[in-house]
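Submitted below is the structure of interest, expressed as structure tokens.
We show some of the complex, not the whole, and keep each chain where it was.
Chain lettering (A and B) follows the sequence in which the chains are written, and residue indices restart at 1 in each chain.
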Amino acid sequence: MEATGPPVRESVEFTRIVAFTDGVFAIAITLLVLSLEVPADLRGADLHEFLVDSWPQLFAYFLSFAVIGRFWISHHVIFSLLEDFDRRLIVLNLVYLSLVVLVPFPTELLGDYGDQPDSVVLYAAVVGTAALLSWLMVRTSLHRGYVHTEQRVRAQHTAAGLVGATVVFYISIPVALLSPLAGQLFWLVMVLQGRVSPRARAR
Amino acid sequence: MEATGPPVRESVEFTRIVAFTDGVFAIAITLLVLSLEVPADLRGADLHEFLVDSWPQLFAYFLSFAVIGRFWISHHVIFSLLEDFDRRLIVLNLVYLSLVVLVPFPTELLGDYGDQPDSVVLYAAVVGTAALLSWLMVRTSLHRGYVHTEQRVRAQHTAAGLVGATVVFYISIPVALLSPLAGQLFWLVMVLQGRVSPRARAR
């Protein structure tokens, strides 16, 4: 325990931060549905066509649901490792959340304009930076001695997964400038990489 | 206890999953009101007419409120049976929630285009699949030995109710293709069936 500030982990304080964060995740993930808008005054065949043409929006919805869901699981893991925290972690957590909360905006862009580089680049930048900040929280916790010695390996493993996610999304930016579709396919690497790490953890 | 992964049920972890899930349910159910939009610039008689014509939207609102409310009660029952859980259940829970969160979208469609087959089919597909995933959570919990022996009968009873809901909504799909109204009437079977099972449980 090499905390520079006073130890502030009291049950109520910690619980409030976790509850607030979970609340923000829950709301951000639920607001994704608002990107699916129902147009007024469609007739029979038009409604059918509208629904068939909605697949990019539905793809963006499920993609972002998975992305925010994974961030939430990571956060869950990170906070289960903490034995202490300080104001810097609270602030980092808020900065991180400001990007998670932003996700519905690039999601709507991706659904509506997924064939254009700007949308894919913005999406990758927001998600990649959120992963980076998430990694920074783990690193800060390790550096300040807030992670119990027995859990340090697990924390480093989580950090490695978050670096991986950051790299995948950042690399997809130049790719998307060349081909928006290729940028999105690149993200599947993330999903696969993501699926590997929890199994590794379960062992 | 035949858990393949390490037992991860610690108070904070479990509480966070439940709190996150309850948060998502609470938000999804509350966002339903956003499907009721107030048009600008209506005059006296037009406002009256608008409100009178809003009954399909209000019907869709209360129907979906009841549907999400029932899903929440089921989830409540399912999680009260659990003695343990693993990452697969967390992931299943997230996939399930991605459909619960989607409900406001088909609700708005149903309110605006309830006389067209596409709306009724999409609504039934989303709700039916959510019920299916809910059943899958119970089945996985039973299979992996996360339900206490004394509670297995109650879990099987809950599972049976969820299969029933799945079947009702899936059967309503071909019905709705023939007649959207008939498809919606068919759902009343669900409501009645739903009302029977909690009483059965209360005995």
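Here, a contact is a pair of C-beta atoms (placed from the backbone, for glycine too) under 8 Å apart; a residue touches a chain by one contact, two chains touch by 3 or more.
Because the structure is a prediction, the values reported are computed rather than measured.
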Inset, instruction - Of the identical chains, 2 are shown; go ahead and state how many the full complex includes. - result: 4
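Throughout what follows, only the chains that are shown with their structure count from here on.
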Legend entry - Magnitude of the superposing rotation for subunit A and subunit B (Cα, nearest 5°): 90
Legend entry - Separation of subunit A from subunit B, taking each centre as the mean of its C-alpha atoms, in whole Å: 25
Legend entry - subunit B residues touching subunit A - in the complex, by the definition given at the top: 5-6, 10, 12-13, 16-17, 19-20, 23-24, 26-28, 31, 34-35, 86-87, 90, 94, 97-98, 101-105, 108-109, 112-113, 116, 118-119, 122
Legend entry - Residues of subunit A defined as touching subunit B within the complex: 18-19, 22-23, 25-27, 29-34, 36, 38, 40, 42, 44, 47-48, 51, 61-62, 65-66, 69, 72-73, 76, 80, 198, 202
